[in-house]
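Missing here is one protein chain; the remaining ones are kept as they sit in the complex.
Showing chain A:
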Amino acid sequence: MALMDLANPTRFLALSGRVLPWLSGTAIVIVAVGLVLAFRAPADYQQGETVRIMYIHVPFAWLAMLGYTLLALSSLGILVWRHPLADVAHKTMAPIGACFAFLCLVTGSLWGRPMWGTYWVWDARLTSMLVLLLLYLGLLALRSAIEDPNQAGRAAAVLSLVGFINVPIVKFSVDWWNTLHQPASVFRMGGSTIDPSMLWPLMICAIGFTLVMFALHMAAMRTEILRRRLRVLEARAAAEAAYA
């Protein structure tokens, strides 16, 4: 079966209906295992027990960026191929990505207060992540402000592509500017600087939360496809009632 065949909404509903229960169950199990390992991992020599926050904060930051990257890719699907499933994927990813960006900022602030002595600084990493959250919120506002769904989808796709410039800024802000936020310690040239006793729980948490995001996205996409069908049927019902 070709990839484009899978991008058919009806096929997507059938396939995702079979995959979603397994995906959700696997996500819950992996997150649970990851969190147990996170609390059994040794305390950090500098951060102490506060390092536990990193096992959720870091995956949330990665997922906020991954979510926006997926938004940008689906924007290409909307603008170049005008594929309806790309619009469905785009619309449903925005609130999920916004939640992860919000949680990244909240958990980061709660880590920053005991470690840096402040909840917030206008540091390049923190500020660019705040901009990412505002971009997500802007996309949600833009969609709800434009009545025509096709026009709203295209406008949101353009904003997503323009805003994508912020994703590498978030990632490399700690290298490009002198920031209070520590530099990359997992995905970096020369390998991770984290001890395996902490790296493994972190990676398991990251995989688990990634599956949570995909499961939520898949469920939201299924609902959005059905909502669009419902809209068509309601319009037909209203037309039939008018002629009756």
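Note that contacts are C-beta pairs under 8 Å (C-beta built on N, C-alpha and C of every residue); 3 or more make two chains touch, one makes a residue touch a chain; residues count from 1.
Quick note on the criterion: contacts and distances are computed from a predicted model.
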- Among "ABC transporter permease subunit", "Putative hemin import ATP-binding protein HrtA", "Thiosulfate oxidation carrier complex protein SoxZ" or "Heme exporter protein D", the omitted chain is listed in UniProt as "Heme exporter protein D"
- Message: Just to verify: which one of A:Trp111, A:Tyr136 or A:Phe214 makes contact with the chain not shown?
- Response: A:Trp111
- Message: In the whole complex, not just what's shown, which of A:Leu126, A:Leu139 or A:Leu216 touches the removed chain?
- Response: A:Leu216
- Message: Which parts of chain A face the unshown chain closely enough to count as touching?
- Response: 10, 13-14, 17, 43, 48-50, 52-53, 56-57, 60, 95-96, 99, 102-103, 106-107, 110-111, 113-114, 212, 216, 219-220, 222-223, 226-227, 229-230, 232-234, 236-237, 240
